[in-house]
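Note that this complex is displayed minus one protein chain, with the remaining chains in position.
Up next is chain A:
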């Protein structure tokens, strides 16, 4: 960041030099060209970009060394051989192969230059032919032309690296120590990206940091909330801090499309796919894994899109993102990807495969990690026309031993849902009916933490019900299912415990005919929002699962997104730019009270800043829960003060506005009165000004409530 003089400094300097600032037209000052007078330009990034482009100018040229040295007669033969080898890899430019000849001896010098159409081809050629054995004494040494300069700069003697003095960085978790215990969120609307505090007491957001064109496609928080990642043409960048949002690190990856943090935010995976020069080829995919703190590339993966598309479905042009899935836990120890008949598990110590080989699993379709433990769940579909049943198996890493396996018959598809503590795994199984014409759905429930991992089978009362959504209660033992047919499906709640028996699941309740197609549990559990997004136009129901009662029903018309804040106190519903109208977001309390509403055109993203898990010990947390009343007193008092202050401010404001308005009115009245005569003249003397006829009058209305007639006998 450039150092900026404050306005006060400028005024002080001006006073010292006897310069009248007001008479100064700053725009008219021209700084001599090529001279920055020590003023650091704000757009240093621009310069970086330029140099990058320059480098790319020679990125498509490679140098091949260790060629045989041949006499003039054999020159053409050698050239033919080299051309044959290298034109297999990519299209060599016209006159793109140049083998220099020593003018004295007329012999070749043993190296040549090859220019490709694209830098990707050049890189591929370098990768494939470096170390290529032409014969025993001629092993190719291939390097990029761009690197030559770098090689020239290598000093002859080793010098010890300079020691940089330690500069203490900013406390990146300062935002957690906010006095009012607020949470931050980031929004992206139009070209602006903004970080704000959710100040629910004041019923408005409190701005923290705002920047236009901060990112070129999207922003993303790291899983513990330490960093905010932005995506640019040249690569990704992370920013941090409570209020400053300085750039902490950059990760060069041209044309990066997708990014993914490891759960402990130690590593960042970036992905890009490149258009092939030959349209018949598949896209080339580049994946880099960076160390978040140092910015070093720990490992890169390159290949055709097909190699990364196996097993997964959907995603960006056949690739399911994230390609690499991380094992749970803060340590970021393992990551894995699925391939043809294999699951490749890497460990982050060395960034190589565990035991140097992948796990062989015939026909594996899908896998997922336990969110807390190094356990893999694998799904293999039916083989051999049903002779070999489909199965779900749990594999322990790094030992690769199978903990549990379940065979399933006549299966069409499986989906795995882990509970956030890794205690339970639910597998949604779609099975064919006997006729094979339709499918029905059931669930297999695994208890991971119990001995031998017992499995229970859950089938819905109405077997033919379609499953619309499934969700575990975070950190809890309950789950919810939306099932049945649109437009009014049912919602059922189950618990993995039943009464005193913790080993059997039980149904809690079923809510009939709800306009919902998505479930959003509070991060603290207990509360869930049944949301009817898309087709249901944004119906919301706030449900308390402890009491099994609806707390509130509301609607955020056209809502597309529902996001709980990390503490489970507030929830946001948003309409993003998939709709043209109504863009913006609503902030609700957990029990369904609308707190405030912000409208933004071209609203793209809303993301709460995640919080790391609590640093308190379990005992301390219990203690707090027990003495909650005592602790909450302080906050309640604060709340009351704020609301008093607010209503006071509100009253003040209203009074001010009213007074201001009165001033206008009286001024207008005066002018109106002054102009009265002239107006009469304009109207040829007609006197009445219409406004006097319509004064508001108080009218008393008598209402007859009851009339009773009584005949009084006359005597």
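We adopt the following convention: contacts are C-beta pairs under 8 Å (C-beta built on N, C-alpha and C of every residue); 3 or more make two chains touch, one makes a residue touch a chain; residues count from 1.
Operating definition for what follows: contacts and distances are computed from a predicted model.
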* Asked: Which listed name, "Trafficking protein particle complex subunit", "Eukaryotic translation initiation factor 3 subunit I", "mRNA transport regulator 3" or "Histidine-containing phosphotransfer protein", is the one UniProt assigns to the chain that has been left out?
  -> "Eukaryotic translation initiation factor 3 subunit I"
* From A:135, A:179, A:349 or A:684, residue that would touch the chain that is not displayed -> A:684
* In chain A, positions touching the absent partner -> 537, 557-558, 579-582, 599, 654, 657-658, 661, 664, 668, 671-672, 675, 678-679, 682-684, 686, 689-691, 694, 696
